[in-house]
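Some chains have been omitted; the remaining ones sit where they do in the full complex.
Note that the chains take the letters A and B in the order they are written out, and that residue 1 is the start of every chain.
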Amino acid sequence: MKKIGVLTSGGDAPGMNAALRAVVRKALYEGMEVVGIYQGYDGLIKGEFELFELGSVGDIIQRGGTILRSARSPEFMTETGRQKAADNLKAEGIEGLVVIGGDGSFRGALELSAYGIAVACVPATIDNDITGTEFTIGFDTALNTVVEAIDKIRDTASSHERIFIVEVMGRDAGDLALWAGLGGGAESIIIPEEPLEVNEIVSRLHQSSERGKQHSVIVVAEGVMSGAKLSQLLKDEADVETRVSVLGHMQRGGSPSARDRVIASRYGARAVEELQAGQKTVAIGMRNHKIVAYPLQDVFNTKDCLDMEMLKLSKELSI
Amino acid sequence: MKKIGVLTSGGDAPGMNAALRAVVRKALYEGMEVVGIYQGYDGLIKGEFELFELGSVGDIIQRGGTILRSARSPEFMTETGRQKAADNLKAEGIEGLVVIGGDGSFRGALELSAYGIAVACVPATIDNDITGTEFTIGFDTALNTVVEAIDKIRDTASSHERIFIVEVMGRDAGDLALWAGLGGGAESIIIPEEPLEVNEIVSRLHQSSERGKQHSVIVVAEGVMSGAKLSQLLKDEADVETRVSVLGHMQRGGSPSARDRVIASRYGARAVEELQAGQKTVAIGMRNHKIVAYPLQDVFNTKDCLDMEMLKLSKELSI
């Protein structure tokens, strides 16, 4: 393979730039040409291409967001759109494409592969919800952002002896809420993977209170319900007063953590190696703490299970 | 004066602990006894007193919140309550009281002084809304927290070419929003001290857009309206799509900035000096970059003006 393209798509995640840097530099190191495509699949259709050099990705490893930007592309949802995208790539002599993004972006890549473009997908989303990989790029950074926010909120909770609900992102997955709750020492963690038991939350609050602990932090994943709704529920069903903090988009930004930069670099480089080795539809990820490549189709199989041991542990430690 | 008390009251602010440490150590250095009072004015009435030593305030200069905690005290609103508070202080031989808090707490101190207790008030609130001082303890830390959040949100805004509204605290004051907006490079800043002009915001957005800048950050002080309401307004009046991020209670926590620790230390020590010098009702603050003491009554005079030059500047720089 002599020339590849690279794009970022879907919600941005810290470390996307580090992955992009790795793709570009690894490709150049291997003697390939590499083209940066702006605005995701939309840019693929509109031909927003730029030939990248070593310097194109200088000084970006530490930057949040994505310099290639990201955009929705309703046109790519159509066969005409995808055909045009594939034609543009072929016209440029681009034989393979690295897609950095989440599962929606991976589906786009799979569909594009039907038009004769080899694709290698690098998982990047703070939600950590891609089947087949233990970690996605951005998860570790978002996790640290959330835990730092919980630390701050706990200062206030503790000074005023209040109960705080912290709503965190994660779409349908509880990974971010679970890890952040355990790392932040939350008294309760509410995730989509477990049925919500208001009684249990309330009895945990009473337990804390009985042993002299007047403040509490409850972490709720957005996939269950909003913080505001949970607050109302606790008020209505148990007459418990709570304050709500919705962390919001801040969770998606920031300079990537060291670990996210390392895995982004490794995933990005591996994607290039897979294209070079002739793979046509492949996803990159981590399994058993090792970087792996696996069939892209597997991403759309049954979801990986969350480690429920961690949830159990969080309950035992916050007694 | 041989024995003083110290309490924290009102909303917590980063640096309250640093101020407390300074009060305790300065008093001990001057040969006084010093009593920590828990739970603000409520603890004054309930007699939650503890004789403090040097070690009582060890390892707290860097911690957010307040180890003395804070609480509402409806009872202190009554004459009976205040009488009881004063009686408790006198029974303990406490002649002077350092109150660390915001303007509500200062009013309580003023009322208490009528019962023969000397009071020295140290301004601590992230809102920076105390008349007579250029800076309150906690403002600088909250400012950095907000600016870091804006940096993160901008990563996403820029990657997706979106317009974000960031709602920041400050009660009726625009200080936090104004400084954070200028420091964060916000495209628009909306504060209570200036009438809201939706047209102006929209025309600034169009201007940006015309020169190729597709993303924008609008900072709105909670004293004007909620982020959600502003978003609706922009949708209704100008058909502009925005995302909203409400920073929330996180703004009140965290390890105090270096500067907040320094001014907290200076304010706290000065409060002790003023009590020692026989002052009866005094507030501590900064004027012309110097630590000053001034009559507590002045806090309830007309509000200090916000530096509107900064607002003008922010508009010139975000063209």
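Some notes on this structure:
Quick note on the criterion: contacts are C-beta pairs under 8 Å (C-beta built on N, C-alpha and C of every residue); 3 or more make two chains touch, one makes a residue touch a chain.
Note that the structure is a prediction, hence the values are computed from the model and not measured.
Of 4 total copies in the complete assembly of this structure file, 2 are presented in place.
Heads up, the rule we're going with is that only the chains that are shown with their structure count from here on.
Copies subunit A and subunit B of the same sequence differ by a rotation of 180 degrees once their CA atoms are superposed, given in steps of 5.
If you average the CA atoms of subunit A and of subunit B, the two centres end up 35 Å from each other. Put simply, subunit B touches subunit A in their complex at residues 8, 11-12, 14, 16, 63-66, 69-71, 145, 149, 151-156, 158-161, 164, 243-250, 252-254.
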